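In what follows, a structure is listed as structure tokens, so that the remarks can point back to it.
Note that one protein chain is taken out, while the other chains of the complex remain in position.
Up next is chain A:
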Amino acid sequence: MLKVSVKWQKEVFSNMEIDTTQPPYVFKCQLYDLTGVPPERQKIVVKGGLLKDDADWSKVGIKEGQKLMMMGTADEIVKAPEKGPIFAEDMPEEEQVVAVGHSAGLVNLGNTCYMNSTLQCLHSVPELKSALIQYPPPVRSNTVDQSSHSLTVATRELFNELDKNVRPVAPVRFLTALRSKYPQFAQLHNGVYMQQDAEECWTQLLFTLSSALRSSGSGEDADALKKFFGIDLVGRVHCPESGEESMETESVYSLKCHISQEVNHLHEGLKRGLKSELEKSSPSLGRSAVYTKDSRINDLPRYLTVQFVRFFWKRETNQKAKILRKVDYPLSLDVYDLCSDDLCKRLEVPRRGPSNASGDSSVSAPGEGTPPEKEKHLTGIYDLVAVLTHKGRSADSGHYVAWVKQENGKWIQFDDDNPIPQREEDITRLSGGGDWHMAYICMYRARDISI
């Protein structure tokens, strides 16, 4: 019979008796009574070794009064959960996009940042994506020429790819299609493709898509792009000399913001952009006279594109020079006072809407004659969703970057293949007045309410 002390966690059981005639298992059972640790879970450390259940006490070499240490707990053994977590590293790329929270960047294929930034901005228009998905129509119409068709298809494919990838996408096919449709984008200078004006690319691309989709569309969707981007203007042409007056209507894809000494804010620029002077022959005077044209918006699109007229042709340097003037633009734009009286009337009810419905736009105001089905109405208020900026001193040089608001509300700066998260405050700082990126094209989305 030996007496030892056993240390278990912070406790010490002194004067434990060991019956050396019995196997150590019996000793472990003694400890089981004291600690509640089942014998098979007990590890008894005897001077750098473990006590085996069937060991011979005489060979273990235990001395009277020796200190032993017991390890072991009655804790439950850890089990792996039935379903382990899924790691981002194991996921296919499409799912990673969701996790990352923004789509992929575009590889610069050699001075193609004008195109990349344009594409990133347009890519943020979900309506355009869904319209493209329906293209080409089952029956291909002959009104679309081959190059427009392939450009439209390339756009669709590219948008698809952007949604699926986390890693940057190389828009090779799109670039080829673009250059075959518009050879001016394939201009070479010293054997290198030249930098181009992003606005030109934007306009041409929309034009092509519009014509391609128009031909494919049917019924009310006939002119989908016009519904998304088109702005109807009604202009009063007035000749102060003769007093002639006439009305003209036109449809444009973007509003121009003219920049002059007085313009400090987008709104002022837009107002100036809607006024113009032109010289044409006056039938009453029988000679050409100066006419003033004062346009107003007659119909609003879902997406309002605003172009800052920052570039002008400078004859001396033979290039499109840039106006660096700072022109502030808001995160939400109200164009109500640019609208024609007719449109203003139409906008009035929706604009009152939210206040009547106590701010809840989804619930129609009770008491009023509720229309049987809810319809989305424009309010004339727009939220900024994408900014295309330019950095540099002329349109054909420098660097274009797209700043796009994602569906989750975060802003991403798409600098070619490198998407960088940005804060909303920083977006309004792109208003120019220095050599930093400055807004060239802004795209606003209509804030609509259902009534």
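Convention: a contact is a pair of C-beta atoms (placed from the backbone, for glycine too) under 8 Å apart; a residue touches a chain by one contact, two chains touch by 3 or more; residues count from 1.
Here is the rule we use: contacts and distances are computed from a predicted model.
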### Message
Considering only the chain that is not displayed, what protein name does its UniProt record carry among "Cytosolic 5'-nucleotidase 1A-like", "Geranylgeranyl transferase type-2 subunit beta", "26S proteasome non-ATPase regulatory subunit 2 homolog" or "glyoxylate reductase (NADP(+))"?
### Response
"26S proteasome non-ATPase regulatory subunit 2 homolog"
### Message
One chain isn't shown here. Among A:D33, A:D54 or A:E76, which residue touches it?
### Response
A:E76
### Sole contact to the chain not displayed, among A:I18, A:L31 or A:L68
A:L68
### Residue among A:K3, A:K47, A:K275 or A:K326 that touches the chain left out of view
A:K47
### Task
Spell out the interface residues on chain A facing the chain that's missing from view.
7, 9-10, 41, 43, 45-50, 67-69, 71-73, 75-81, 84-91, 95-96, 98-101, 410, 420-423, 425-426
